[in-house]
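Here the complex is missing a single protein chain, while all its other protein chains stay put.
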Amino acid sequence: MTAVAAAPAGEAPRDRFRAWRRLRRRKAAMVGLAVFAAFILLALAAPWVAPYDPLKTNFLLVRKPPSGLHWFGTDEIGRDVLSRVLWGARASLLAGVVSVTIAVAIGVPLGLLSGYARGWVDGLLMRVTDGLLACPGLILAIAMAAFLGPSLTNAMIAIGITAMPVFIRLTRGQVLAVTVEDYVEAARALGNPPMRIALRHVLPNILPPILVQATLAMAAAILAEAALSFLGLGQQPPAPSWGSMLNVARNFIGQAPWMSWWPGLAIVAVVLSLNLLGDGLRDAFDPKED
Amino acid sequence: MKRLIALAFAATLAAGTAGAQTTLRIGLAEDPDVMDPTTARTFVGRIVFASVCDKLLDIDRDQKLVPQLATEWSWSDDQKSLTLKLRPNVKFHDGEPMDAAAVKYSLERHLNFPGSRRKGEISQIKAITVVDPLTVRLDLAVPFAPLIAQLTDRAGMIVSPKAAAAMGDKFGSAPVCAGPFKWVERVQQDRIVVERFADYWDGGNIHFDRIVYQPVVDATVRLASLQSGQLDLVERVAATDVDTVKRNSRLRLVQATELGYLGISFNIANGDKAKTPLGQDARVRRAIELAIDRDAINQVVFNGLFTPGNQWVSPQSPWYVKSVPVPRRDVTRAKALLKEAGVPNLSFTLNLPSGSENAQVAQVIQAMLQEAGIDMKLRTVEFATSLQMASKGDFEAYLIPWSGRVDPDGNIWTFSACEAAQNDARYCNPEMDKWLKEARSTNDRERRMAAYEQAAKVQAADLPRIYLYHRTWLYGLSGKLQGFQSPPDGLIRVQGLKLG
Partner (left out) sequence: MGSLPAYIARRLLVALPTLLVVSFIVFGLQLLLPGDPALLLAGEDRDPEVIAYMRRLYRLDEPIWVQYGDWVLRVVQGDLGESIRLKESVGSLIGAKLWVTAELAVLSMLWAVAIGIPAGILSAVKRDTIWDWSASAVGLAGLSIPNFWLGIMLILFFSVELGWLPASGYVSPWEDPLGNLAALAMPSFVLGSGVAAVLMRHTRSAMLTVLNADYIRTARAKGLAEKRVVRRHALRNALVPVVTLGAIQLGELLGGAVLTEQVFSIPGFGKLIVDAVFNRDYAVVQGVVLVTALAFILLNLVADLIYFLVNPRMRG
């Protein structure tokens, strides 16, 4: 099971800002970054920019099309869709960020350990990783979410754990590649303790591919939250997330299509922007480039 | 893409002209479980049984008992024995005769088969006697009025003794009964195919050669399959899709109010979660009922198509107690009651099964309760988990649908009698018990009704559960289909159904 997707190992960090400068030249990536940043700002500012309380129902205004009062229309029980999309951004972006943070926070140290320790520790970790990778991911997430109880937090944990094995593999692969490089050999020869080598020399070099993988995993996690919502295991009513909004709106595609436009567009926009950013990062970190 | 479309088009044409066989394609909302009348447990399985396994009795639109395999039935004077006259010259799909011995075999199978789900429904039967080849007598330990209605459902299905004996617990993989259609095949989770049984006793009423039952879980997709002409009949159209069906000139909508209900059940005495004002003080539950506007739920979520109700049977049922009407919303009184009970800021959690319709209802109620100062939190619980939580008492309140039974006893006993099987609330009021027992112990309609009137009053005072509404069975039909009957049990009877 070779991680073909792994980006090539970096060289020593001669110029920490070179990648950023190169990223800045990539228009698509910058657009992605801008869109993603804009959504994060909107999510943070939701309490101030949302025109209505996202939970406030109005039974006289059920499933009304977009209008001057409700720019995005109202939903199945008369709530303002615009406000729900803005508040829902918090849940959905959080689902992306938190689950990937979990995956990275557990996966990268385990990958470092595995790549460094070799021997039976490596063997054991790799078999567990292989096992996790071989299990259908959504099934793992469903079972875990069912076990933990349906809630956004638990969905994030479940998604994070499912996304973790890729990071273990990726990190381990990078460690194996980097540790044979001259400068690491040199550091070792100088008698630096392994921990110090890992943190000072190895970690900075394996960051780029992990960063790339993280943006892509974030996009996948936002979609996974939508998928878990489809099965009733994501964000709980009445709080909104894009996934749960889309899932409810699905039942009203004929009668109230606007209910699905906005959360749908928001998901597409964020996932797309993360993917563009990820692609750009990959190119920017690629040492073979120009 | 173009090529694929052309291919698909050709395929559709081919399907349209293939043979003169008439096939009825029915879309189900779920995948049925094991198709053995003795061990089957899902509602959707009953829809398929309706074409495969005839029952001793059936019900009509008005919930009246009508003959099916039995032509006559009568109770003895002491109401402890029921004599059934069977229809002559009826055959099972394997050619065996459907007679008194077969009825005795089937009922005994329901009573004794390991893991039988029917036993509880007819356990009052003490002895089954073959009087003559076309007469059976059922002797009961005590008079038990709900028994006869059970014979209109799976407990009344008669199976071929020869096939059942041969197949044992695999009988459900190819049931052999005396219904209008016989089993052809089942592709798990894909379809069940049955074909016309030539020797059916009522063959003149059968107008299709084959029926294909196909589970299509997603309501939108189920309706789309009907719209695209891929299915001829679908059950459980979403209330909000009714306009789509009505607007389409090639489709028809048929509806019937269900036997069951949707309600909120409170934890009255099951463990620590019952030790709250909500569980201990009926005034608090009364306040919740007063804060809810049942009509508004119906309008907002179901386009006004369902029937608001406050009892275990719907206001349209002959068993509805008219002297206990649906209370009107009264937020002021609700607040006053809460104050009286000492909990002006009531807060509790409602468990609800997953599914967006349930979530909508729960959110509407949540908003209504908020106006009375009640903070109701929602928690979606997946079905398997919710069952366990309910029986362990790990809940304050839960939203519960009940598919309903023909006899009213089936809608109330198991939930509200002391220590009954589904009484997860552990509600127990001797007064209620007395009336429910009285109602099931006599066949005298007036006496039963009088007992239910008393029970309804106790229910309204205690409110261990709040009945909210009765769903409407909504069927989408191809406009060509005619003769569809829609009794309140939600099944699809194929007798009389034909292409116009």
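So that you can tell them apart, the chains are marked A and B in the order they are listed, and the count of residues begins at 1 in each.
Note that in this section a residue touches a chain if its C-beta (ideal position, glycine included) is under 8 Å from a C-beta of that chain, and two chains touch if they have at least 3 such contacts.
For clarity, every value in this text was computed on a predicted model and none was experimentally measured.
Which of B:Q227, B:T276, B:T307 or B:N429 touches the hidden chain is settled by the complete complex: it is B:Q227. Annotation: of A:V184, A:L246 or A:A284, A:L246 touches the absent chain (contact as defined above). From the options A:V81, A:A146, A:V184 or A:A284, the residue with contact to the chain not on display is A:A146.
Touching the omitted chain from subunit B are residues 4-5, 7-12, 14-15, 27, 31, 33-34, 41-42, 114-117, 119-121, 169-170, 172-173, 187-191, 214-218, 220-222, 224-225, 227-230, 382-385, 387-389, 391, 402-403, 414, 421-422. Interface residues of subunit A with the unshown chain, by the touch rule above, are 1-2, 4-5, 27-28, 127-128, 130-140, 142-144, 146-147, 219, 223, 226-227, 230-231, 243, 246-247, 250, 253-254, 260, 264, 267-268, 271-272, 275-276, 279, 282-283, 286, 288.
Here, only the chains that are shown with their structure count from here on.
Here the spacing of subunit A and subunit B, counted between their Cα centres, is 44 Å. Residue ranges of subunit A in contact with subunit B, taken from their complex: 57, 59, 62, 76-78, 146, 149-150, 231-233, 236-238, 247-248, 250-255.
Listed in rising order, the residues of subunit B touching subunit A in the complex are 219-220, 238, 240-241, 243-244, 296, 299-301, 354-356, 359-360, 362-364, 366-367, 378-382, 385.
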